[in-house]
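Right, one structure below, let's go through it.
One chain of protein is taken out of this complex; the other chains stay put.
Each chain carries a letter (A, B and C) given by its place in the written order, and its residues are counted from 1.
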Amino acid sequence: MKDILNVGIIGAGRIGKVHAATLAYRIPAARVLAVADVDLAAAQALAAKHQIPCASADHRDVLNNPDIEAVLICSATDTHARFTEEAALAGKHIFCEKPIALDLAEIDRTLATVAQAGVKLQVGFNRRFDANFRRVRRAVESGEIGQPALLHIISRDPAPPPIAYVKVSGGMFLDMTIHDFDMARYLVGAEVDEVYTQAAVTVDPAIGEAGDVDTALIVLRFADGVIGTIDNCRRATYGYDQRVEILGSKGSIATGNNYPNAAVVSDAASVRRDLPLNFFMDRYTESFAVEVAAFVDAVLHDKPVPVGGTDARVSVAIGLAAARSHREGRPVKVREMG
Amino acid sequence: MKDILNVGIIGAGRIGKVHAATLAYRIPAARVLAVADVDLAAAQALAAKHQIPCASADHRDVLNNPDIEAVLICSATDTHARFTEEAALAGKHIFCEKPIALDLAEIDRTLATVAQAGVKLQVGFNRRFDANFRRVRRAVESGEIGQPALLHIISRDPAPPPIAYVKVSGGMFLDMTIHDFDMARYLVGAEVDEVYTQAAVTVDPAIGEAGDVDTALIVLRFADGVIGTIDNCRRATYGYDQRVEILGSKGSIATGNNYPNAAVVSDAASVRRDLPLNFFMDRYTESFAVEVAAFVDAVLHDKPVPVGGTDARVSVAIGLAAARSHREGRPVKVREMG
Amino acid sequence: MKDILNVGIIGAGRIGKVHAATLAYRIPAARVLAVADVDLAAAQALAAKHQIPCASADHRDVLNNPDIEAVLICSATDTHARFTEEAALAGKHIFCEKPIALDLAEIDRTLATVAQAGVKLQVGFNRRFDANFRRVRRAVESGEIGQPALLHIISRDPAPPPIAYVKVSGGMFLDMTIHDFDMARYLVGAEVDEVYTQAAVTVDPAIGEAGDVDTALIVLRFADGVIGTIDNCRRATYGYDQRVEILGSKGSIATGNNYPNAAVVSDAASVRRDLPLNFFMDRYTESFAVEVAAFVDAVLHDKPVPVGGTDARVSVAIGLAAARSHREGRPVKVREMG
Partner (left out) sequence: MKDILNVGIIGAGRIGKVHAATLAYRIPAARVLAVADVDLAAAQALAAKHQIPCASADHRDVLNNPDIEAVLICSATDTHARFTEEAALAGKHIFCEKPIALDLAEIDRTLATVAQAGVKLQVGFNRRFDANFRRVRRAVESGEIGQPALLHIISRDPAPPPIAYVKVSGGMFLDMTIHDFDMARYLVGAEVDEVYTQAAVTVDPAIGEAGDVDTALIVLRFADGVIGTIDNCRRATYGYDQRVEILGSKGSIATGNNYPNAAVVSDAASVRRDLPLNFFMDRYTESFAVEVAAFVDAVLHDKPVPVGGTDARVSVAIGLAAARSHREGRPVKVREMG
């Protein structure tokens, strides 16, 4: 058993920086040997910050480095599948940000390559590693609330992304809800059989003009009979709203939001708290660190990764079904998507 | 303007007793002159308890009493339409427990009779008078949370009713959810255009054998674009769960449950509260009193009743649409129901 | 055993009206036969409202009424002792608002008269009958939190009373804190041995000019070693603040305030609730009804009253000790007060 995992990072953007900092400061068992970004200056800046020996504009410099055993793919979404395939062919274990691709055939091809290469592939559904949602999963797994019957996920952003982003995002169901589809499967521990979508544009007409929606309610019917809902909105004025609730035969469990402090102010106007954490990087800070630690641990000790390629594929399939349900105004079986 | 309203009560069962006590103890502006119940002993007991001068086994003794200006119809559901028509023909103002009937044609006939008679008809959707839900409605009406986009109603009973009751209840959508359909319309202030139902039997197989469901998730699409859900279950082990939440363009409002006290116990096991109020009569005590006071006030001062015959009809129409959606596995327009 | 208790009320002011309404509407086992008030019009108005047969300007008309078995003394504080003695001599059972008197010798004389007459005397410490505080007492009595070690009472008024009232109130310790002294004894179930007071004028200098304080922290040392504090302030901008907390060897119990609804609003400014109930009559509505019901029950069924003359005496003794501690700047034994 090795003690230290040598890692490379592809992509020095927002999430690449987060993972680099985690590896540098919080995971003594990992060492970052190289970082690549099409923006060489970004790669160099990140390398300088964390004493990473190599910085490059070419991701192949990471993949060809024989000392590197595992890579984190944090580049643009449309490169995920290709880089994952290349990394697999180079024999590297892979942590890839979600989604691998928005096309099921492309995902299938990628997963086949990964399987053939015999490397590990973990997908970046970080929310599974959040303390609140882990607690909910534990309540289900342990039988604390009995057999689940009804699930609700509320997942609202503080404010919509730029329209330019919306246009290339693949649509809200594949860009935003995809996290919630994975969360639903994770919490219930069963597969989604059928999806029904009601969606609207209530936040910004420009989102509608871009062919997308900004407000949605998706009903999930699980194979084991559980009924779930996902509530999405691109705007919650009060902050980042991330809650789940499950009713089971023995009881329920519900999570609240996370706050910057536990203070309550009472005055002549109201009894109030400060707003919940507003930015996903603040809200999910810990989960990003824990998921990368889990990946490093899985590779170093040859354990199964906690979130695999199938999880990536299924979430996309549900997202495609949700989009079809919205287009066609009817419930859609996930298996219709192929 | 009169000072005192003379009232008769038809039905001395559970809800008849509640209204009689309210009239006797909490509404000085009303006086109960007669009570009727097919079970004469029940009528007599109630009369004795509150010094009501007349008790009878025949509801016509109430309707024929010339001193009585208004009647409360608290008898079995299958008598509501008939007694309402008879009361209208007798020129009495009417407070009728919900539902008037489970059949739209019967409701229409009844409402026509009421309209022709020119009497007032208030329907017993008591929850509109609950302090929590009134506060939510106020937040919508006042613009405090902006334009509503998403609504959630959670409405769960502590435990299922007897199977004998389930068999004659008209089904969960017309028996239990009907309150939530009315609540949804009341809170949003718009009409429901389309309904989609996912339902299951998770509590008691005998309920399924009786042809009903005990767990449901209903999606409402309102005419103004608001998307809503209703979560119903016949069993919540922790008590009577009655909550709503609305997300609007400026913010959200959410209600919690009502508790018997505001104490929190912390020990080596947990930080906890006692269970929420378990029984609908405890949870909604105040709302029953306020709705009857509002009826008395509307009659005495010739104001519009706060919940009318149309509200009764529409809730049944939505319930029938929800049941059809469940049977046919597709979204159903409320107007399909006629 | 009798079924109905005939009652008279002396004093038709604020609290007299509350008790009259309770007796009229909520306690079928009681009947009010007479009401007296030095302001005859007030007595007559109250009599008219609740169909009380006799109204008088002279309390002796109540005491001399042979049909009356019990009286509620709701008149001005400086008449409590005298009327209690007169009622005892007339053989009536007595419910007397707190305090009986502010002078221990006067209280002792009154209690001696009551004892000699063999009538029951209950004192109006209504807060003992509040659901929150009863729950706390139950946690102590049942051993749920083990042996108490530390007690905190927070008792703050929304706004100070008029200066004219302050001047005749007997001082904050005997006017306001007296409720908390009784609550402390009730919750802990032990006697207070020593008192230490820190007090100040922070709300209104005019209160200081009237020789009183408006802000105080009182430390109680109980005979069984429990240490307690009472936090009093004549102004809490957010409403009526009434909380207690006890730490015991097995855990703690703490109560929150009571609110008009259970709604939470989240917007761009804060996550907030409406203010807690602001007026003591709203906050303690139920407790006023329950204490009178308990009195009626104790008299009708010859049970011990739940709050007796000793409770009234001891609270005054602690209040006098608290005032002395404040004057002399040292801890004071309650037994120093006689």
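Here is the rule we go by: contacts are C-beta pairs under 8 Å (C-beta built on N, C-alpha and C of every residue); 3 or more make two chains touch, one makes a residue touch a chain.
The structure displayed is predicted, hence computed values, not measured ones.
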item	value
Chains on display which the left-out chain touches in the complete complex	A, B, C
Omitted-chain contact residue, chosen from A:I4, A:A41, A:I163 or A:A254	A:A254
Hidden partner chain, touching residue among B:T77, B:S249 or B:S266	B:S266
Selected residue (touches chain absent from view) among C:Y196, C:Y240 or C:Y259	C:Y196
Interface with the undisplayed chain - residues on subunit A	24-26, 28, 49, 131-132, 134-136, 139, 144-145, 250-258, 260-268, 274
In subunit C, positions touching the absent partner	147, 149-150, 152, 156, 196, 198-200, 202-203, 215-217, 219, 221, 225, 227-229, 231, 233, 235-238, 241, 247, 249-252, 329-331
Positions on subunit B contacted by the hidden chain, ascending	236-239, 266-276
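Simple rule for what comes next: only the chains that are shown with their structure count from here on.
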item	value
Chain whose Cα mean lies nearest the overall Cα mean	B
CA centroid of subunit A to CA centroid of subunit B, Å	43
Inter-chain centre distance, subunit B versus subunit C - centres from mean C-alpha coordinates, in Å	39
Computed distance of Cα centres, subunit C from subunit A, in Å	58
Junction residues of subunit C, two or more chains touched	266-268, 274
